[in-house]
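Following this message is one structure expressed as structure tokens.
Note that one protein chain is taken out, while the other chains of the complex remain in position.
Chain IDs A and B follow the sequence of writing; residue 1 opens each chain.
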């Protein structure tokens, strides 16, 4: 039997997967993909980051291959977005941004924790958390032959990185695991929303 | 000593690898790559799908790394296509489409079977069969900085998916393995050829 905390984490994980899959499907439809293409892009966006993390930390086969619920849910969410595409067009605004930020925070925290469980050291665990949050979107953008948005705009990967770094630091300070996870997730979530609200960006060098 | 069935499967596998490598080399030459680029693209097209499948199902190192005959054959086929590029330009028409469809069917069937042998559940095994068939072409298109054709046009990945799904279903119904494999391969092959002949496409949503 699962503890209450495990149920909460599983529910949050499935919710994050759904949000990411719908966002991926919408971007796929905007690029004129057909039904299969939309499903591929939804799948990649939702489970790609976790798959790459698992391959890198040596957790083969990745969770999304072992546990069919994740790809099935992402496929279902992608299909629903395709069928109800008129409704999916309205999948925007502050609520969606907040849901997406929550998914990002959750994926980053889960990524750090899994990497740490596999013996990955703090510095690399921070990278693995960031990768878990943004990796799916990066592969999706590569499939669409576009420079991934997170490399040139928005405080998005940066928020995932901050949350991961806060979690790693809190663990190094021997805070209780739940407190560390909450602190990490909250910093990611807060930075992302603040950055959207205040239109914050990272520095670039002047055009060469 | 190998059984007759093993010899047939090996021969078919090597034939599929050769067809995919030549197709990859031709696409590479069309994009103005040099000899090395053409060989890389031939290799990726021929063995990329199987390599990604093996990494995902935890079959490391992938078969194409363990068994040098596959990359060697793909390199040889790519070199031949480069040297005899005038002849390779004629590598088109109904016979080639049929050979390619046969290669796709074979790769999809082999992908499902290997994934199942590694304990992957039916839903994900269907995805792994599809990936084995189209993964090499997808990575090739990504290398060429183009949106993979299979995401936006043609009943191609869909045929690989259908063949994989038929095979998985036939196994679930406890049909004899050889019958299940033949049913899967034949559905993939048939759908692909019917789609080419009747110019079938998957639905897309209207332009946003």
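Heads up, the rule we're going with is that a residue touches a chain if its C-beta (ideal position, glycine included) is under 8 Å from a C-beta of that chain, and two chains touch if they have at least 3 such contacts.
In this text the structure is predicted, and so the values were computed from the model without any measurement.
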Given B:10, B:145 or B:194, the one touching the chain that is not displayed = B:145
Kindly state which of the options B:33, B:77 or B:138 is in contact with the chain not pictured.
-> B:33
Identify the residues of chain A touching the omitted chain, counting contacts across the whole complex.
-> 55-58, 60, 118, 120-124, 127-128, 138, 142, 145-148, 150-153, 157-158, 161, 201-205, 207-208
For the chain that got dropped from the picture, name the residues of chain B it touches.
-> 28-37, 40-41, 43, 51, 55, 60-62, 65, 68, 71-72, 82, 85, 89, 142-145
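Everything that follows uses one rule, which is that only the chains that are shown with their structure count from here on.
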If you average the Cα atoms of chain A and of chain B to get two centres, how far apart are those centres in Å?
-> 30
